[in-house]
Each structure stands twice: as C-alpha cells, then as structure tokens.
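Removed from the display is one protein chain of the complex; every other protein chain stays in position.
And now, subunit A:
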Amino acid sequence: MEFLEFFERFAIPHPSPAIYASMVAIALTSIGIVAGLTYFKKWGYLWREWLTTVDHKKIGIMYLVSALLMLFRGGADAIMMRAQLATPDAKLLDAQHYNEIFTTHGVVMIIFMAMPFIFAFMNLIVPLQIGARDVAFPRLNALSFWLFFAGAMLFNISFVVGGSPDAGWTSYFPLAGNDFSESVGTNYYMLAIQISGIGSLMTGINMCTTILKMRAPGMTLMKMPMFTWSAFIANVIIVFAFPVLTVALIMGTTDRLFATNFFTTESGGMDMLWANFFWIWGHPEVYILILPAFGLYSEIISTFSRRNLYGYSSMVWSMILISLLSFLVWTHHFFTMGQGALTNSIFSITTMAIAVPTGVKIFNWLFTMWKGKIRFTVPMLYSIGFIPLFTIGGVTGVMLAMSAADYQYHNTMFLVAHFHNTIIPGVVFAMLAGLTYYWPKFFGFMLNEKIGKVTFWLLTVGFVLAFFPMYLTGLDGQARRMYTYSEATGFGPLNMLSFIGAALMAIGFVTIVYNVYYSFKNSSRDIGSDPWDARSLEWATHTPVPEYNFARTPQISSSETFWDSKKNGHVLFKGEIEEIHMPNNSGVPFIMGIIFFIAGFSFIFALWVPAVIGLIGIFVCMAMRSFEKDHGRHISVKEIKETEEKLGGAK
C-alpha cells in the first residue's frame, strides 16, 4: 500500500485519453530507439562521436536537431490551440488542458526552440567566422548543451509524469504559488528552465571570451563579420540578463518547496516582484533572440545582393545601443499592474526609443539590396519576406508601447498577434533562412530550392492568415489565454481563418522535413566549399569542415576577407602547416547533464534523498575537473596534410 502511495505522486492530476495515448507513444518510441541503437550496434558511435564530443560543429548540430524537434513539439501545441478556438464553444480541449497547452507552448518555443536555434548557429558559425579552432572553453560548451538538453527533457516529460505547468509562460505569482497551482507542474517550470538557463549563462561567458580573445590575426573588432557581432552582443545581454532569471527562479522554487514568502500576498511577500524580475530578464531575452537573427539576415542579404553590407558601423552601433536600451524597457509588459503614470510614461518613451536603432537596421538592409544584383534563393526569400512583415510587428509594438492605449490592448489577441509578428518573421524565418544557407557547409549537400520555395510560401501565407485576424479580434476584445468564446461575440469566422493559416504553417513545417529527406536522397554531393558564392570567412574552409577548421590560421583583411581573397587578390593562408593543438573529448558533461536531470526531477517531487545525492554528484564532478590533468592532443602535420589532400587540396 505504501508502495502505491509513493507512486501516486507521479500520476497525472487531469488525465485524458490523448495523454494516455502520448504515454504509450513515448514509451514505444523510447523502446524503438534503444532497440534500433542496439540492433545496428550504434551505441559506441553515439558515445564517441556525439555524447562525448567537444567539437563546436557537432555541438551546433545537436542544438539544431533539438531545436527542430522542439519546434514540432511546440507546433503540435499550437495547432491544438488553434483547433480548439476555430469554432465557438468547441469541446476539443477543456479549460485545464488549454491552460497547460498554452503554457508549455510558450516555454517550449522560447526556451527550448528559439534559444537552441540561436545557439546552434553561434556554435556552427562564430568560430569559423573568426578563424578559430573551437570556442574558448570547449568542454564548458558541451556542458552548456547537455544542461539545455536535460532541462528540455525534464520539461517535456511533465505532461505524462505529474502534470504540466498551467500558469502561463510568464508564470505570474500568486497564480503560480502553491495555493493556486497545486500540481507539480510549476515545479517543472522552475527547475527545467533553471537547468537550461545555467547552460545559457555558460554559453554567454564562453562566446564572449571566444569572440574577444580568439580572433584570427588582423581581425579587429570592426572587421568582424556581422553575424559574429550580433552573437557577441546577444551574449553580452545573456551574461547580464540571465542571472536575474536564475535568482527569480530560485526564489520561486523556494516559495513553492520551502514556503519562503518572496512572492506570496501575505507575510511580507510581494507577488508583483516576480513579474518585475521576470521581465527584467524577459525583455532582454527577446533581443537575445532577435539580434542573432538580424546577424543571419545581414550575412544572407549581402551575399545574395552581391554587395557588402550597407552601413557596417551603424549596424554595430545600433546593436550596442539596443543592448543597453533592452534593459530599460521591461515595465511595458505590465503597464496595467497599478504603478503610476510617471513610471508608465518613462517606460513608454524608452520603449519607443528602442524602435529607432531597429529601424536603422531595416534601412541598412534595404540600402544593401538597393542597386544590388539580387538572387532570389530560398534564404533570400525569407530575408525579403522578413522586412515588411517584421516592420508591421514593430509598428504594432510601438502601438503597444503607448501605456495609456495599452490598457485597451493588454492581454488581448492583439498582443498575441504582435509578438508572433516579430518572433515568426524575425526569429523563425531567420532560423530557416540560416538553416538553408548553412546546410551545405555542414551536411555537404544543398536543400532543394523548389521545395524550399513552397515551404516559404506556405509559411508566409499561413502566417498572415493565422495572425493578422488576431489583430482584429483582439481590438474587438477577444482575450488571450481563454479556452473558448460564445457565438454571440462574432469572433468565430476570423478564428476559423486563423486555424486555416495555422494548418498551412503546419504543412509548411512538414515540407521542411520532406525537403531534408528528398535532398538527402537526390542532391548532388559535388558542390565545392562555397556553393552560394559567399563573402565571409566561414566559407573559406573545406566542406565538410575538418575538425580543426583551418589548417593554417587565416590572415584577415576586412569583414569580408573571403571575398577579398576571391576578387582582390588577398592572400588568406600564408606559411607552413604546423601541428595543431585540440581539446580531448569528455564524457563528464553528458554525465553531469544526467545528474542535473535526476536532481531536478527529485526537487520537483520533493524527493530529498536523491535530490541531495544529485547535488553532491554535481559538486564531485566539478571538483574532479579541477584536479584533472588534461592537456589536449596534437594533430600531426602529416595527418593534417592527408586530411587536406582528401578534402581537395590544401587551403
């Protein structure tokens, strides 16, 4: 009996046939994966090549795959919500399920889809763009990934073990406190985000160090390619914003587990402090996502316009300005919380000010295309589609920024339309453009352009149909986070339109998978190392990229060194090949990921013994690392020459 009681805590508080079906599906898939790995004898390969790797390119690929998986998880949530709202008084989901789904949708999309997507590109591109062999701290980099992964898995099992969080991705107190959120759902929220957030913070430190310290000779700060600049600024923001989240999550966790009263409404607690902390991190967070996206657009637009980026230094300075301003606007997320007009006015003005540097960037892209010889490839289509769509998102953002008017817009579908209007054309399109653009560099073949164009149009038309109606219903008063509405409201037809748009987008995402499959089977493998006729350094090495990236350290002439070497006779690689020093692989980051997972899980269910053992395990791993003597390994000149020969001549 006691035995059963122990397991009762893992039951789902609000079950449904769909959740039981997912349990079975998850169990079967897991068994399938284990059986497949065993049958094909791939365990050793998996361990040697992936689980223990410290190579920034492989870590980047793992981030990429995780992000795509999470895109589908979050997408499934989205289509369920749109289906429920498609008609008035629908019964597909009940209120509780709807709450859980919009919560997990938001968290998965921001923390477990968009973040790993930008980390994927930072890992893949930054060391190549600055001519480095890896990031500054390769093993820390692996640990960052495994912490992200542990957090993501922890969050994703919530709906089958113990129940999902249901207090929104903002998880405002007092709703998120024990009184109103009784299940372990919000514990999952606190701990899963905490674990992956620690990983993000470490990546922030790692990337800043890499970019400041490991640039090839001649690459001054103002000669860095634009994506590297954007990654640098984003990581600076990470280093300053994420600690706030870490602390807020710890306070929230102790409120829920140990009855501290930071965010309660009695005993001296202050519930609004949570909202305050959340957005002190939260607004910089949206710029952490959008800046690398801007960086990708900058690379793509200049490559396919065949011109150097217009206004390089104004691009850089506008990003530096954004990095400061992004910390000055957080109150605009809770204009209606009750603070006075003075505060709201201050933050209205700072919010509008941030649109200025953003606008500068838009004009720079337009001027880059102006008189350029534009090639309408798939990455370029995304970039061109991004400009008008994102501008609409920006304009509605400025509308929301007027605090008096925000009393009307706040918490309505209008807001939902706004932030999707910035995130989808801004971040998601950039990621898909980057995916298509960099795919050949890392996988050795191009994605099919025809299918890619179909995807682009499905997503764009789907996006407009799905989200523009929400501006209208929002202005008419349709609230966000409401699981249904009556027929008398008249919201029905526009919501049906939204559903159709969402369905088109879903089809669009499926065509991406099909494109990978199709291109894998049919695309030519003979594409050289520079299939797009690109401009910056990452294209100057072989495809596939050898593990040491560049056999000889490149000499930098400008932010478009590679273009200079193709057109202006700049000599990129000088001197003899020398022995290369590389870091060793290590299984410790993966093991620490597992320990973090177990410790996190135990905290969620207040199982103190394994929780404490897990914490001790983490410190033991860290202590062991301090005493470990690991000087890395050397790749001999002979081996380098052989690799270079195999890849088609020394570079």
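Here is the rule we use: a contact is a pair of C-beta atoms (placed from the backbone, for glycine too) under 8 Å apart; a residue touches a chain by one contact, two chains touch by 3 or more; residues count from 1.
We take it that contacts and distances are computed from a predicted model.
**Q** Consult the UniProt record of the chain that does not appear here and report its protein name from "L-serine dehydratase", "Quinol oxidase subunit 4", "Pyruvate dehydrogenase E1 component subunit beta" or "ABC transporter ATP-binding protein".
**A** Of the names offered in "L-serine dehydratase", "Quinol oxidase subunit 4", "Pyruvate dehydrogenase E1 component subunit beta" or "ABC transporter ATP-binding protein", the one UniProt assigns to the missing chain is "Quinol oxidase subunit 4".
**Q** Using the touch definition up top, pick the residue from A:276, A:411, A:484 or A:643 that touches the left-out chain.
**A** A:276
**Q** In the whole complex, not just what's shown, which of A:44, A:217, A:268 or A:338 touches the removed chain?
**A** A:338
**Q** For the chain left off this view, which of A:172, A:240, A:367 or A:573 is in contact with it?
**A** A:240
**Q** Touching the absent chain: which residues on subunit A qualify?
**A** Spelled out for subunit A, the touching residues are 212, 236, 240, 244, 270, 272-273, 276, 280, 324, 327-328, 330-331, 338-340, 342-343, 346.
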